[in-house]
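All protein chains but one are shown in place.
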Amino acid sequence: MRWRGRPCIPAGIRACPIRSAVIDQVIDVLLLILLVITAIAVVRIKSLFAVVMLFGIYSLITAGIFVVLDAVDVAFTEAAVGAGITTVLMLTTLARTGHKQAPARHSPALPLTVVIITGAVLFWGTQDMPRFADPGAPIHLHVADRYIEAGPEEVGVPNMVTAVLASYRGFDTLGEVAVVFTAGVGVLALLGVRRRRKGDGDG
Amino acid sequence: MDKNVVLVVFAKILVPFILLFALYVQFHGDFGPGGGFQAGVIFATGIILYALVQGVDRAMAVMPPAVLKPMMAIGVLLYGGVGIASMLLGGHFLDYGFLAHDPIHGQHYGILIIELGVGITVAAVMMVIFYAFMGEQN
Partner (left out) sequence: MVLLGQFNYWVVFFLMMTGFYVVIARGNLVAKIVGLNIFQTSVFLLYISMGKVAGGTAPIVLADGALYSNPLPHVLILTAIVVGVATTALGLALVVRIKEAYGTIEEDEIHAKDDSL
């Protein structure tokens, strides 16, 4: 990576000057606006099939935002999981439960009030958050520098996300895999896999 | 499914490439974006695509649930096994540096094996979940 022709010295997270940060932010803002429009559509549309398909689009836009925010590994996962598997699972669920949604029987006033008050409190809280992409934000001042500077020598893996995931936080990841396994066992316990054959009505 | 000739033919061409790409993501995760989680999900997506266009029965012939159920556990055991192995070789749990004479090589082996474990478990769980959801309807 070069900055105006001279190489950028890899001396920590705050070493190099800003590169194309404006473009990043413009694309980020545009995609976020698209995301908001999709989310509003999810709330307003009644057909559950349309809601599920919109959720697939929502996940794909999220994956795009992750790319802009430099999280390529995460974008990868979100595109495959959110737009792929989650959508398929929700569609198969709809095929088994029906896609008609009963009209709302309660007034939306109470949920709206709760949501607006909670949202206002959270919005108030953002005033204390660091500015977007601020290199001096607290999150960048502790372990991240160590992972970025020492990671390639200690672990010898260029992809720092893999190094942190598999080596520095390996114990954490073992737990996550165990959770995925447990969820799989839970689905098996609830539904079970039955091989379908012709004339084999109840499986 | 008979009507969607384009879909069936195109999916048939696409599936091997999706599976190959999953393996690339699995074993190239140290160097580029990727790793066990992504690879497992992409592999499962390939099989799910096959099941959606060719029918679940044909997908189950390729990836039988009886094989996938043990695979769910084998991945976690592989991951934990690396941890136990590094303990037996004198390190802490999941301390890959002890897996080879050179700590950096040990790290490489450790990460490769545990990512494989993650990939196996995630792929098997995703496929089993899909089979479970496709189970009884027509």
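Brief remarks on what is shown
Order of writing sets the chain letters: A and B. Residues in each chain are counted from 1.
In this section, a residue touches a chain if its C-beta (ideal position, glycine included) is under 8 Å from a C-beta of that chain, and two chains touch if they have at least 3 such contacts.
Keep in mind that what you see is a predicted model, and the values were worked out from it rather than measured.
The chain we do not see here touches A, B in the full complex. Taking the complete complex into account, B:33 is the one of B:33, B:65 or B:117 that touches the chain left out.
Of the listed residues A:27, A:57 or A:144, the one in contact with the hidden chain in the full complex is A:144.
For subunit B, the residues in touch with the chain missing from this view are 31-33, 35, 37-38, 40-41, 122, 125-126, 129, 132-133.
One chain of the complex is left out; on subunit A, the residues touching it are 1-2, 7-10, 13, 15-22, 24-25, 28-29, 32-33, 35-36, 39-40, 42-43, 48, 51-52, 55, 58-59, 62, 65-66, 69-74, 77-78, 81-82, 85-86, 89-90, 93-94, 96-98, 101-102, 104-106, 108, 111-112, 114-116, 118-119, 122-123, 126-127, 129-135, 137, 139-140, 143-144, 147-148, 152, 158-161, 163-165, 169, 172-173, 176, 179-180, 183-184, 186-187, 190-191.
By definition in this document, only the chains that are shown with their structure count from here on.
The centroid of the Cα atoms in subunit A and the matching centroid in subunit B are 20 Å apart. On the subunit A side of its complex with subunit B, the touching residues are 72-73, 76-77, 80-81, 84-85, 88-89, 92-93, 95-96, 154-159, 161-163, 165-167, 170-171, 173-174, 177-178, 180-181, 183-185, 187-188, 190-197, 203.
Against subunit A, in their complex, subunit B makes its touches with residues 25, 29-35, 37-38, 41-42, 44-45, 48, 52, 56-57, 60, 65, 69, 72-73, 75-76, 79-80, 83, 93-94, 96, 104, 107-108, 110-111, 114-115, 117-118, 121-122, 124-126, 128-137.
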